[in-house]
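Here the complex is missing a single protein chain, while all its other protein chains stay put.
Labels for the chains are A, B and C, by order of writing; each one numbers its residues from 1.
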Amino acid sequence: MGKIRKILVANRGEIAIRVMRTCKELGISTVAVFSEADRSALHVRQADQAYCVGPAPSRESYLAQDRILEAAKKSGADAIHPGYGFLSENASFVRACDKAGLTFIGPPASAMDAMGEKTRARSHMIKAGVPVVPGTAEPIPSLEEARAYAEKIGFPIMLKAAGGGGGKGMRRVESLQDVDSAWRGAKSEAMSSFGNDAVYIEKYLDQPHHVEIQVFADTHGHVVHLNERECSAQRRHQKVVEETPSPILTPELRAAMGEVAVKAARSVGYVGAGTVEFLVDVHRHFYFLEMNTRLQVEHPVTEWVTGLDLVHWQIKVAEGEPIPFLDPVSPRGHSIEARIYAEDPSRGFLPSPGKIDFIRVPGGPNVRDDGGVYPGYTVPSHYDPMISKLSVWAPTRREAIARMKRALSEYMVKGITTNIRYLLAIMDAPEFVQGDYDTGFLGRSHQALLGAPDPRLRELAVLASVVYRHQQDRARATRLQAPRANATPSRWRRFPGRPRP
Amino acid sequence: MGKIRKILVANRGEIAIRVMRTCKELGISTVAVFSEADRSALHVRQADQAYCVGPAPSRESYLAQDRILEAAKKSGADAIHPGYGFLSENASFVRACDKAGLTFIGPPASAMDAMGEKTRARSHMIKAGVPVVPGTAEPIPSLEEARAYAEKIGFPIMLKAAGGGGGKGMRRVESLQDVDSAWRGAKSEAMSSFGNDAVYIEKYLDQPHHVEIQVFADTHGHVVHLNERECSAQRRHQKVVEETPSPILTPELRAAMGEVAVKAARSVGYVGAGTVEFLVDVHRHFYFLEMNTRLQVEHPVTEWVTGLDLVHWQIKVAEGEPIPFLDPVSPRGHSIEARIYAEDPSRGFLPSPGKIDFIRVPGGPNVRDDGGVYPGYTVPSHYDPMISKLSVWAPTRREAIARMKRALSEYMVKGITTNIRYLLAIMDAPEFVQGDYDTGFLGRSHQALLGAPDPRLRELAVLASVVYRHQQDRARATRLQAPRANATPSRWRRFPGRPRP
Amino acid sequence: MRYLAKVSGDDAPKHVDIEMLAEGRYAVTLDGHRHEVDALPLPGAVGMLIDGESFSVEFEEHGDEVAVLVRNQVTRIDVADERRLRLRAGAAQFKVEGRQVVCAPMPGKLVKVLVKVGEEVKEGQGLAVVEAMKMENELKSPKNGKVVELLVPEGSAVENNARLIVVE
Partner (left out) sequence: MRYLAKVSGDDAPKHVDIEMLAEGRYAVTLDGHRHEVDALPLPGAVGMLIDGESFSVEFEEHGDEVAVLVRNQVTRIDVADERRLRLRAGAAQFKVEGRQVVCAPMPGKLVKVLVKVGEEVKEGQGLAVVEAMKMENELKSPKNGKVVELLVPEGSAVENNARLIVVE
């Protein structure tokens, strides 16, 4: 462990960019890896060096340990930052890095062994006296046993990937007849996301809040927490909106959860940035859910209220520096993050990959965009649909919501469908505004979030449509009269959204 | 004075957008005004309503008080925010607003009378015992008297517009033979910028720092200061880079200057946001320069370190609310702003209006862009060349510089020439890094800032140029062989920068 | 000039009169109210000033309809002038019945085909799985019937709206 000079970022999209930004600020060179589908991706442009590590499927590129290590060797990198997802929670990769003499920016393999496999983590926590959600202690070996155990603890249950988090390989199952398809889906997603198709079963808690604690540990034995993030706005177990502070946490609950999170991290010899996820039930009892042994997608909200750059401190800790923020960091103001997905909420959140014809990112005071795309970029269909994370800060929650609405209203993406209007609807939803929303919030509110039509806007749309059609008709007439004008696109046809293929 | 419901923003470009952003967050409707040259401008798109107020020249549109008041009436606005420049320091406009029953978001006309005319302000300050730079107490009536007075106090001198600031209508004059052209230039610029061509003379102080104090006053008699901004990085009296805290201020000097600034504001019955500008000489004596009775371009750096939204508080003060931040606000961390201009530093900062073919704005942690443009927008030649303000925050000055460099390196603007590379060079300049730079810094360093060629990058450019030309030659050969392929642009010709017209 | 604009879901179209006042400026009359519209095509949207109100309006063609996005609300409208409507009325309308083609709902990969040609299927039964962006989407049978054709082999990359399976 010493000064790091060059970091290979074993990831893609916004998180690769995010990590490279801090590297650049620290004067550390960056190496990108990319699949054949990602030659034009932004992280390749952002990096100082870039190496192709295989074809589009993640298993053959972003999960191909040997190829990534080879790129590290070729490029002269001395450290690897895994981002989140892909190899970030893979202990065998950590060992391979150690063996190759590369600093893995994350916890030691032993901590990952203890926490990375979700079922092992549960056993650990039970031993440490931390309350956990009822469920299986081990991955389920077969579909038959899954059906049997599910019947025993009673529906609804959760099928969860043992090998990783982030909503991947996770299915809520309502009844016995849905077990087959959920089993198939969860295992296959788990395999493609984590290279490990083991799944386990947990009892599904009714209307819980998902609240997580950010922890940070260094190699000098310091372990601290950086308060919580409220992540209950989820659809299909995928977080959509996160915020800090959590509107439901009292200072006492925050302190108690923080203490447990620090204990959990300490019990496995944790180093670096990690997140301890809890479910909080209606009685405000909390249960250990899992520990994510890497940087979390939603880390910007913590950065906003603490003023810390978490990637900066991940790197410093990996270099052996002690963390200086040992006293409880009292959060300043309020921060909210909204994830911009290339998907269509009105069609069951159907993915919408494709070419981004036009993009305008919001700006102004206390608005942050962590994007992975650029105008003219084609979002490939092989990877995650998240194209950006929009986060805001304000002195109070009320102002933060107003700022997020303002920022979302400025966000324009043309060419692909995004969830921006859906996110705006969340900011206006009474349950969200009031601040007490559980993980069932988005599911329950789905129809309301898609919106009821405003008659005044309908009337304006009618006026606009007539002007539009009239212009088209005129342009067509002009073309018929003067066929050579064909080459010049009409005033209208150049800009409006192209028809869907 | 009561709750404001609809604000007409009597400005254009980034500051109009900036003001509208806060309005939107406060639930206040916005009205844009625009000249015929600005129909496609971003502030027209951002506003809820928009009215054309005349032809391109400012005097016939953005300075046309009657037309702006007419638009306010037609739109039902109950308040006017003037931004900076244009009518923002025009007391007669404030009176016209008062008469029309519109809330002017800014100081009362009487405070503007006292401070707006720079020569009157100087007399005021002398009476209040504040040190001022030696110079004329009144505007100079004729070129002959200007020559005579200049000879009396000795060159170099400054010719300055009495009617406004921001570097407009300002000329440094080195010798008698340059007075004629400087006189002509200053008066004509002053007229087109402020509708007032009065100019006065000040002794030119050698190598001073330009440090200004942000003040805030409400209608309840509270006057506070929000610390300083260091604005010595100027070219041709135009600020280019600003930061806070100033690297040369001791806590004692800050307190002393803050006290004087508050006294100055109080002495004229000031209300709202204002800025007291000082020159600080090599002995760290400070001299009152002028008071800008409006929001300053560089206000974002103060917002970064205080966490306050200054436009928010301008509006609240205009509604009659007391300001809650009465204790000295201790700044948190460090902030730097860089102004992105459409100009070519290597050709004497020649303006570069034109169409923006491609723009990528930087993002990520603690980076803020206040822009007034969008991809595909044509920057008109009639107005200010500033297209955006990029500002960053970090815990320390060193980290803020690193972050600014990172952000600038991500900023891509194609189609027009910008000063982005020049700004990067400033961040690397030893004088800037060291932190003790006076207003002569950019002038002295001009050649160094334009950069000496790096032989390695030259070699890479040669390699790249051969690949480029080879591709063009191939595409041409293909076209000759297959004339019908003409319609499809070649892989290369679609993207590289179009040749200059 | 008179246009007919039928909002998707409405029973009857509205009559709208439009008159050009100058390049890009129009008087539009709807339900007896006259509106002044200034329309300027901009990158990403059309900038419209409707009686002084500023809107970024986006348009997307969907067959005869155009989807209009104004202030975060999408309205689908079938709009045409009277002459064009008469022309269109000539073309007979028809509905697909019996034979149903199941198409890819998005670009992606056909990861699994769950049925065989000749197999009897029930409405809502899973036929195939298409994956994009790590999301698996099970395509379900639109009706009770029989699988008569499998048009794309398992494992293929598929475009949006690609025809995959025929059920009869």
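Quick note on the criterion: contacts are C-beta pairs under 8 Å (C-beta built on N, C-alpha and C of every residue); 3 or more make two chains touch, one makes a residue touch a chain.
A quick note: this is a predicted structure, and the numbers were derived from the prediction, not measured.
Novice: Sort by label and list the shown chains the missing chain touches.
Specialist: A, B
Novice: Among the options A:47, A:140 or A:401, which residue touches the chain absent from this view?
Specialist: Touches the omitted chain: A:47.
Novice: Which is it among B:334, B:360, B:389 or B:406 that touches the chain not included here?
Specialist: Per the contact definition at the top, the residue touching the missing chain is B:360.
Novice: Of the listed residues B:421, B:446 or B:479, which contacts the missing chain in the full complex?
Specialist: Checking the options B:421, B:446 or B:479, the one contacting the hidden chain is B:421.
Novice: I need the residue numbers on chain A that touch the omitted chain, in ascending order.
Specialist: Residues of chain A in contact with the hidden chain: 32, 39-40, 44-51, 74-75, 374-377.
Novice: Since one chain isn't shown, list which residues of chain B touch it in the complete complex.
Specialist: Residue positions of chain B that touch the missing chain: 168, 181, 185, 188-189, 192-193, 342-343, 347-354, 357-358, 360, 381-385, 409, 412, 414, 421, 424, 451, 453-454, 457-471, 473, 491-492, 494-501.
Note that only the chains that are shown with their structure count from here on.
Novice: If I average the CA coordinates per chain, which chain comes out farthest from chain B?
Specialist: C
Novice: Distance between chain A and chain C based on Cα centroids, please, to the nearest Å.
Specialist: 31
Novice: Roughly how many whole angstrom separate the Cα centroids of chain B and chain C?
Specialist: Centres of chain B and chain C (C-alpha means) sit 47 Å apart.
Novice: Please output the residue numbers of chain C that touch at least 2 other chains, ranges allowed.
Specialist: Only 42-45, 56 qualify.
Novice: List, in ascending order, every residue of chain B touching at least 2 other chains.
Specialist: Within chain B, the residues that touch at least two other chains are 46, 374-376.
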